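Sharing a structure, written as structure tokens. Questions coming.
Missing here: one protein chain of the complex. Every other protein chain is in place.
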Amino acid sequence: MKSLIQLTVNGRLVEAAVEPNRTLLQFLREDLELTGSKHGCGLGDCGACTVILDGKPVNSCLVLAVQANGREVLTIEGLAENGKLHPIQQAFVDKGAIQCGFCSPGMILSAKALLDANPRPTEQEIRLAISGNLCRCTGYQKIVEAIGEAAKTIQGMEVS
Amino acid sequence: MLLPRFEYHEPSTLEEALHLMSELGGNARVLAGGTDLLVRMKLKIDKPTHVISLARVPGMDEIIPRNGHAVSIGSAVTAATLAGHELMRDRFAPLALAASRLGAPMIRNLATIGGNLVNARPAADLPPPCMVLNAELKLKSAAGERQVSVNEFFLGPGETVIEPHELLLSVHVETPPPWSGGSYIKLGARKTLEISMVNVATLLTLESPDGPIVDVRIALGAVAPTPVRAYGAEQLLIGEQPSEELFQRAGEVGVGLCSPITDHRGTMEYRCMMIEVLTKRALRSALEQARSWKP
Partner (left out) sequence: MTQFQVLNTRAPRLDAPAKATGQAKYADDLAMPGMLWGAILHSPYAHAKILHIDTSKALKLPGVKAVVTAKEAGLVKYGVSPARYDETLFAYEKVRYVGDEIAAVAAVDQATAQEAVDLIKVDYEELPAVFDMFEAMKEGAPQIHDEFPGNLNAEVHQEFGDVDAAMAGADLVISHTFLNKRQDAAFIEPHACMAVFDSDGRLTVHSSTQVPHYAQRTIAMVLQMPIGKVRVVKPYVGGGFGPKAEATPLEMSAALLSRLSGKPVKMTYTREEVFLHSRARHQFYAEMSLGVKKDGTMLGLKNKAVLDGGAYTSFGIATVYYSGSLLGGPYKLQGMKYDGYRVYTNKPACGAQRGHGGVVHRAAFEQLLDMTAEKLGMDPIEMRLKNIMKRGDTTVNELDMSSLGMEECIQAVREASKWDEKKGRLPKGKGIGAACGFFVSGAGYPIYRSDTYHSTVVIKVSEDGGIATVLTGSAEIGQGSDTMVAMFAAETLGITLDNVRVVSGDTDLSVDLGAYSSRQTLMTGHATKEAAEQVREQIAQVLAEDLGCEASSITFRDGIVLFDGGPGNFEKIRTMYIKEHRGWTDPPHGEYLTFREAARLAYLKKGTLVGTGKYKPPKLGGSYKGAAVGTSPAYGCSAQVAEVSVDMETGEVTVDRMYDAHDCGLAVNRTQVEGQMQGSLSMGLGETLFEEVKFDSRGRILNASLGEYRIPTALDMPNVDTVIVESNEPKGPYGAKEVGEGAIMPTIPAILNAIYDATGIRVNELPSSSERLYMKLKSKE
């Protein structure tokens, strides 16, 4: 039997009737057509489905849509403002941190959660923050560099 | 991957939750973090017809210090919260450390201490530290309440003394005495996202910084059908001055108390030898922590 849920997705209030066995990932991708969050494994092993739920990065393939009722979700589509890339997205582009791009939305969101909580992370802290996001293309190095770069940019923006 | 169909309940009070559990019994599963339950359901290992979410039950996710001597940890407290909590890291280090090694960051934001204990996977991260802290588990049902020591909680892989109509409400741990230190070591293949091949938690209490060991607790995971307390190894250490040789012997005794299996993650032989190595290292680390104890 469907439940009525109400949640905020990328700053917008959304209302829907969903089956309980629908994951948040399915809801975002199929019901809201926000296909930026990806299905890589379905079991929480790869992080391609990362979204930020009430400020914390989670594997959306392991969250039921009904569990997101009354909560705030940020997906990759909610990061750029008025078409302008978020500093993390810009850094990923500039530093060559994106190859096939399938892990990128998850990586970028994990990075956002990190920098929101820890604006000046060390390299080890960056690696720890993305340790649940698998990448097969980049070897992680340029991703780590991009996140470090984004941290500086954001700090610079805050100062000015 | 798809989840099978089920009926979903979101009780808004503890009473409602317990009532549902006594009604639905074995057909229902409790949903807290979901990182274990939903995986098992997707793999068709678990097929509950009802899922009872604790999301709206108040008070389940709080860490409440109790008059300086103890702490109550709600069963819905996440691993991430445990790992980052100041009091946990300071006084209950094995638990905070284990929580920080569970899965990976995103899993830690969902996985709960209640789930990790009740699911009772032999390789789970949180049982061994709870065991060395002699945690008391508060189980509640519509009919009443009872307290069980975590050291008597586990019966087998996936099996605990909890009844289908019971809920694990909270985990109580007493603050270890002065000159106590603890540690948690986990052996896996990669440095994260791992299910342990072997894990060890210890808590060690000295009489004084240079004094003998007055209490020590060692718990091992992934090396038997349930996590085990290495009581035999503990007996060896109590009353003795700590030393490398002593810790080495404790490790050897620890091996004898375990019955690890050979599976595709590792052989029995290797696990046994790692029990020895990890126990020794865990004790060494706990000793260091104990010696640098601060009020």
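Letters A and B mark the chains as written, and numbering starts fresh at 1 in each.
By our rule, a contact is a pair of C-beta atoms (placed from the backbone, for glycine too) under 8 Å apart; a residue touches a chain by one contact, two chains touch by 3 or more.
Being a predicted model, the structure only gives us computed values, none of them experimental.
The omitted chain makes contact with just one of the residues B:24, B:99, B:219 or B:274: B:274.
When the omitted chain is restored, the residue from A:98, A:115 or A:154 that touches it is A:98.
Chain A meets the missing chain through residues 29, 34-46, 48, 75-77, 79-80, 85, 89-90, 92-96, 98-105, 108, 126-128, 130-144.
As for the chain not pictured, it touches chain B at residues 1-2, 104, 187, 189-193, 195, 264-267, 269-270, 273-274, 277-278.
In this text, only the chains that are shown with their structure count from here on.
With centres set at the average Cα position, the gap from chain A to chain B is 29 Å. The part of chain B that touches chain A in the complex is made up of residues 1-8, 10, 31, 34-35, 38-39, 42-43, 51, 53, 55, 80, 103-107, 109-110, 191-193. Listing the residues of chain A that touch chain B in their complex gives 1, 3, 19-23, 41-45, 47, 50, 53, 56-59, 61-64, 66-67, 110, 128-129, 131-132.
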